[in-house]
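Here the complex is missing one protein chain, while the rest keep their positions.
For reference, chains read A and B in written order, and residue numbers begin at 1 within each chain.
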Amino acid sequence: MKKSLIALAVLSASGLAMAQSSVTLYGVVDTGPTYIKGDKNVYGLTNYGGTTNSRLGLRGTEDLGGGLKAIFNLEGGIGTDTGEGKAAGGGFDFKRTSYVGLEGGFGIVRFGRELTASYLAVSRYDPFGDTGIGATRFWGNGYAARVENGITYYTPNIAGFKLGVNYGFGEQTASRDNRYITLGATYDNGPLSVGFGYDKLNGNRVGGLNPAAEDLTTWQLGGSYDLGAAKLAAAYKNTKYKDDLGNSEKLKSYMLGVTAPVGAGKIKAAYSHYKWSDSSAKANEFSLGYVYDLSKRTAVYGTYAYLKNKNGATFGLNAGNLATSAGLTASGKQQGLQVGIRHAF
Amino acid sequence: MKKSLIALAVLSASGLAMAQSSVTLYGVVDTGPTYIKGDKNVYGLTNYGGTTNSRLGLRGTEDLGGGLKAIFNLEGGIGTDTGEGKAAGGGFDFKRTSYVGLEGGFGIVRFGRELTASYLAVSRYDPFGDTGIGATRFWGNGYAARVENGITYYTPNIAGFKLGVNYGFGEQTASRDNRYITLGATYDNGPLSVGFGYDKLNGNRVGGLNPAAEDLTTWQLGGSYDLGAAKLAAAYKNTKYKDDLGNSEKLKSYMLGVTAPVGAGKIKAAYSHYKWSDSSAKANEFSLGYVYDLSKRTAVYGTYAYLKNKNGATFGLNAGNLATSAGLTASGKQQGLQVGIRHAF
Partner (left out) sequence: MKKSLIALAVLSASGLAMAQSSVTLYGVVDTGPTYIKGDKNVYGLTNYGGTTNSRLGLRGTEDLGGGLKAIFNLEGGIGTDTGEGKAAGGGFDFKRTSYVGLEGGFGIVRFGRELTASYLAVSRYDPFGDTGIGATRFWGNGYAARVENGITYYTPNIAGFKLGVNYGFGEQTASRDNRYITLGATYDNGPLSVGFGYDKLNGNRVGGLNPAAEDLTTWQLGGSYDLGAAKLAAAYKNTKYKDDLGNSEKLKSYMLGVTAPVGAGKIKAAYSHYKWSDSSAKANEFSLGYVYDLSKRTAVYGTYAYLKNKNGATFGLNAGNLATSAGLTASGKQQGLQVGIRHAF
């Protein structure tokens, strides 16, 4: 069932095609009280979600015959705490996912905006799914998890191997600004899972670590092994920032994670370490969470996270406006507690 | 049937659960020509609705077993006259309602943004439902009908009694700014209905009567009795504004209303009086309307409203940009005529 709970079979002359063509309206609403202690204390409601970012979307598949399918997906984020969308003016948009494509024996081709193959290959090893205060901070600091104005290609699954590439047009006439190339390779076989990602983003980036940062080159590697009683995961990410004056610096991130089923729920824990190459600035983060499934669609959860900076580093918890309000001095620390409800439809 | 016309039964293994779990896409489109005479005349189309504010929403209930249910609602407003949403940048958002929660024998707990328990307890006595030019102006002047970043609790219905509270986090580190506490108590038994509301909103308010107003404390009381041939309603609201210099003033509002079924339609009339405590500024408003139901989902309507200020008061009709364009001098008056179509789906 999962997220296709309002799966509407497309009306069609052929019962077979009907079974294979569908349009699904789906969504997630996830929020709850959060407490963040940084320089100061702040209490509030989680902005986009504690375990899954709140969203609303439509996706569809049409069987074109001969193994060919048309596919599309439109999905946007919702700030459940206030009802705001994620557009600059507070409106709802489809910037989580917006693509149209074809799928066949050759694999998948899609045009539009979507999560990069690189990000998808490795972010799945974060026990907290890069969401809520427990999220590892691998993918902050100017890293773009999504490509837009992009062409995406995925190979079919071949003996557990799958390869994906994104090419995002910068839409520039005189430079390569905003051009984005990413690659993701995954291997999944029984209990073993491995993922590798590579990104090259041509600068002019808002949110880059260094205001003058022009280019960002990343490679990341992760894996997990499911022992049954627990699933162990590890990941590494190396990001090189290069500005237009030729200066560069690297950010190295490490993560160890574990998830274990306990009753109708799951315990999750992660440890992350972040280190800048051009200074001794670094940080450690520890997260512990429990998700209790009330059904396949609904869960309640609690997460605790602690992040400590050293030598001038300024990593903060993934808590949006609350983390900003709580404040963080250089070398400071933040900790937080988050409880909430997640409901998928 | 009402608003659940696109009720989509959630696919489920259990036929019983299927009957009790659902996701519904619903909406209202309501607009029509409006004429407002203030300092000048202006003609145009009603912005958000003449009898029901135009909206689009999704709501759902999932049966979790043991009497427990997961619930959610996402709903946004639409300016049917232009197609604009209500976000600052003109986009559609979900700021009418955005919550996720649980319902059980203990009552209802919800997280997010929604109409306050106080507003819901009393606004239902306005024959015009606080919508269109006939609306009483009880809930203007900086009053917030919605709480956000909020935790809401409603008791079960006990012998007709129901109690609701909202606590809205201000999300501040150093003050109570924007913190919002409301309480609503209702009693409904046969023809008799009574509602009481209390609000305490900690200032820093945009739209407050006094630009320096910091705190707003409200209590409101209303009731109705259904005689069959007509339903009589009355309400009172007392709002105290207090600025950061310690100055305060009160706004007292009174309303008498009546609705009566006539053929396939309903006649509505209301008289309201508004009075400021720190001056002799006051105003009287009279509204008369007729709604003719073409079906359970569709109606045509006409409303006339007249509002006269005295001693420097500046209350205007509830007609959005048209009321603003028509203009209003201190102690002036506005009157208007509004016709339109309301369609719910």
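Everything that follows uses one rule, which is that contacts are C-beta pairs under 8 Å (C-beta built on N, C-alpha and C of every residue); 3 or more make two chains touch, one makes a residue touch a chain.
These numbers come from a predicted model, not from an experiment.
Only one residue from B:G85, B:G223 or B:G257 touches the chain missing from this view: B:G85.
Seen from chain B, the chain kept out of the figure touches residues 1, 5-8, 25, 27, 29-33, 40-45, 56, 78-85, 87-93, 294-295, 297-298, 321-322, 325-327, 340-343, 345. Chain A meets the missing chain through residues 8, 10-12, 23, 25, 58, 60, 62, 64-65, 68, 70-72, 74, 76, 85, 87-102, 111-113, 148-151, 169, 171-174.
FYI, only the chains that are shown with their structure count from here on.
If each chain is reduced to the centroid of its CA atoms, chain A and chain B end up 38 Å from each other.
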